[in-house]
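Have a look at this one.
Here the complex is missing a single protein chain, while all its other protein chains stay put.
Then we have subunit A:
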Amino acid sequence: MKLLRLRDTDRPRLALTLDGKPIEALDGDTLLTALLAADAVFLRRSEFGDGPRAGFCLMGACQDCWVEVEGTGRVRACVTLAVDGMKVRRG
């Protein structure tokens, strides 16, 4: 899944990592936006072996966008704002 940025791309840049690889985000991005507008493609793998997942509701309800943030623990990527330096692992 690849989000397409339509506007407001002149915001300050933030540097994150996903599973150790650099991800460039924009100030005001949620983690979900930051990762899926970059090339993350997915956020976690289903525990039941039915493949990758990348969130569904974007409003904090479905819990399908869980990722791990170093120092914070498990968060919902869709309602967590990206912060410069965040180290994220797939959930």
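One rule holds for everything that comes next: contacts are C-beta pairs under 8 Å (C-beta built on N, C-alpha and C of every residue); 3 or more make two chains touch, one makes a residue touch a chain; residues count from 1.
Keep this in mind: contacts and distances are computed from a predicted model.
Visitor: Using the UniProt record as the reference, specify the protein name of the hidden chain from among "Molybdopterin-synthase adenylyltransferase MoeB", "NADPH-dependent 2,4-dienoyl-CoA reductase, sulfur reductase", "Cytochrome c oxidase subunit III" or "Oxidoreductase".
Guide: Answer from the UniProt record of the missing subunit chain: "NADPH-dependent 2,4-dienoyl-CoA reductase, sulfur reductase".
Visitor: Looking at A:54, A:67 or A:88, which makes contact with the chain not pictured?
Guide: A:54
Visitor: Applying the definition given at the start, please give the residues of subunit A touching the unseen chain.
Guide: 1-9, 11-12, 26-30, 33, 36-37, 41-43, 46-64, 66, 73-74, 78-79, 81
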